[in-house]
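Only one structure is covered here, and it is reproduced in the block below.
As you look at this complex, bear in mind that one protein chain is not there, while each of the others sits in place.
This part shows chain A:
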């Protein structure tokens, strides 16, 4: 689908991409990176809108430097920010965008009706878009990226600004773009957790460099983490530290408390530990996960601490980075 070969993009002051080499296969690929990691720059280059400083990239077998127009005919793009005029209805807007992609008027109307229905917009598609909720706007943005039946869509932060339900629906929709529509997807996000659920493959970039490119299964294994919060008692004024010590004695490996500077508010009272990260197959890790849950519960009970919460957490991308630098060797 996409082949990127030692691609660099330098601006006068910053290097947005630094000799990035990565291949992207058909399917749903998540592109993860913190803000400013070079995601949007990469998308611009892939659409043939911005020349690379060095290196080459090809999309659908076409060179981005010379065949930008042909690429853009068969690729859809959903920008991160709001891009919808409020005084036009979704139908009119998507029809117009379909024609801008080269579809004849009749085909544009048919495809628009189909696509809007597929993304879940019904009667409201005739109303001006100014009155739409964020979720509906995101659907229209997705629809305009799909309306010309591209072979690949590039979705830039499609879950931005959505509430948890809207986020889940959007992620489900993105999954269906591949499974039901047969269109490959490159989706960016700064949240690794949400891409785990939709993507077959995850590419992590940071500072314009490739940090990791692997299948989602590899990632979820690494990112299964349990967060435990306990109360303090008279006997154990620092319940968190006591629990950490007791867990270590019980044969588990709770993470050391992070430096204050990096800690999110409240994180000082959390004990985090990996669940079954050494185990390859899912069955084994599920088994070990439940034994970890039991151990934590029993340990807390033995210490007489109140268990406030115990949750399986998703890693944010920054944690993958620190983890990576910690056990860099492999």
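Structural remarks
To be clear about the criterion, contacts are C-beta pairs under 8 Å (C-beta built on N, C-alpha and C of every residue); 3 or more make two chains touch, one makes a residue touch a chain; residues count from 1.
By our rule, contacts and distances are computed from a predicted model.
One chain of the complex is hidden; its UniProt record names it "ABC transporter permease subunit", one of "K+/H+ antiporter subunit F", "Cytochrome C biogenesis protein CcmA", "ABC transporter permease subunit" or "Gluconate 2-dehydrogenase gamma chain". Touch with the chain omitted from the figure is made, among A:40, A:58, A:184 or A:216, by A:40. When the omitted chain is restored, the residue from A:79, A:193 or A:207 that touches it is A:79.
Checked against the full complex, the one of A:10, A:99 or A:197 touching the unshown chain is A:99.
For the options A:25, A:54 or A:180, the residue in contact with the chain missing from this view is A:180. Chain A residues in contact with the hidden partner, per the touch definition given at the top, are 40, 43-44, 47, 49-50, 69-70, 72-73, 75-77, 79, 81-88, 92, 96-97, 99-105, 107, 111, 113-114, 117-118, 120, 122-123, 128, 144, 148-149, 180-182.
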